[in-house]
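Partial complex: the chains shown occupy the same locations as in the complete assembly.
Labels A and B are assigned to the chains in the order they are written; within every chain, residues are numbered from 1.
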Amino acid sequence: MNAQLARARAFLTSDLQSDRVVPPSGFTARLTVFSAAAMAFLAVFALALSFAAGRLADRWSDALAQSATIRVSAPEDQQERQVQAVLAVLETTPGIASARELPADETQALLAPWFGPDLPIETLPIPALIEVVEEGTGFDPEGLRLRLQAEAPGAVLDDHDRWRRPLVAAAGRMRLVAVASLVLIGAATAAMITLAAQAALAANGQVIRVLRLVGAHDRYIAQAFVRRFTLRAAGGAAAGTALAALMLALVPSVETGSFLTGLGFQGGEWLWLPLLPVLGGAVALAATRAAALRALKGLM
Amino acid sequence: MIELENVSYGYGGGELLTEMSLKLAPGSFHFLTGPSGAGKTTFLKLLYAELLPSAGRVTVFDQSVRGLGRDEIAELRRRIGVVHQDCQFLDHLSVAENVALPLLVADRPIDTRELVELLGWVGLKGQMDALPPELSGGERQRAALARAVIMGPDVILADEPTGNVDWEMSQRLLHLLVELNRMGKTVVIATHDMNLIRSAKAQVAARVLRIKGRRLHLAGADL
């Protein structure tokens, strides 16, 4: 453990001497840094989009799913009995948090868009409305319908499914797109860093040859390149991530009410960001190591 | 020191070197000649294990090179100083750093005074801080020679080390190699320059090897 820590420290600080044997810069270096930065930048947005889509899907299903309505319209003399029967059924239905009959004024408010505020509700043969609040897990609407049919034939369940389904599907698809692009971006980044490392090593054929001929160990040569590239890729990715995070944090999140959600990170989601430079560095490390050892294998 | 037993080598299209046997005793001084394209560079590459023989056996410091691991070959090269015909450097490091490179990669301390003295010997004191691409052809060869000897190697292999330098400078470089040989180092110089061989023979008991018709010959006293 301690040895590993020491190795890791040596890797980072190291004798800067040995780093000097690799040419300091050049276009492939810039290319690596820039690719890592750009791809990390894109990845942050894809990540944000995927989180936002996830939240959106949750909210949309929440907002619509957690309230269902049961309408009881029966001959006037049976109405009250059927309402009580429905409430009794609901009490024994798993997944339902609470249920209550809407008082007249709330029914009136609900109907106002259709009839105006002056509807004389008491004089009308309108049905009783029962508001059902679900638990997070939801309930089984088909089962409930069957039971209601038996206990209160005048009761009709409206679980807003019609409205909910396409919205949730939309949010789900958005999230799918975000995750897919995240995967794509990751794969493309890995391939680019790999190719950039290989290009740099190919361009440094003479350096490798000279080092090998003056008696450098493979380890020494590979390490010098690996350290360079890992730090470059990780640094580039960190810069890209930071820039994107800054932009997301600064862009004023349009206030969206409960129905929409801002594009950005919330709470623990921010913790995903430091992963990006780490992953970029890890890919660079593996790719450079493989490329360096391959280049060395061609030389005695 | 270095021993070849029935060594053959070919790059693919037929054999270039055939059944060569040779024993380089410690402290010996050899020249290697032969027409251009005869295989002198190839022969030297076999000695420091840049190439492995297609047949036969090369023994360096009592170890068969065929059995050596890559790290062991690296260690071996720290004991053999080589001046390559196409003197390659790290173009982003100064001449002084390039000359000190073998010490750097072997993680040995660099004695600045010694480094400067050596650069003075090969006439590169003024070019210490130059970059290799700014050197003239002869200056490159001299820097390569300095790099080959800085580790105090047991064996020095020099491939055409004076091809691009004037007569006075070549005498100076030869003198450096003769001095090292007197200190007990084994020296092999591949060269076309008969005058260099003649003037060396006046200073040291040098033997001349010649590659001709794919075989290694020991040239007579006629040189």
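In the analysis below, a residue touches a chain if its C-beta (ideal position, glycine included) is under 8 Å from a C-beta of that chain, and two chains touch if they have at least 3 such contacts.
These numbers were taken from a predicted model, which means no experiment stands behind them.
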| item | value |
| --- | --- |
| Formula for the whole complex, using the labels of the chains displayed | A x2, B x2 |
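Following the convention adopted for this analysis, only the chains that are shown with their structure count from here on.
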| item | value |
| --- | --- |
| Residues of chain B touching chain A in the complex | 49-52, 70-71, 73-78, 82, 84, 88-93, 97, 101-102, 104-106, 147, 151 |
| Contacting residues of chain A [partner chain B, same complex] | 17-18, 20-21, 23-24, 206-207, 209-220, 296, 299-300 |
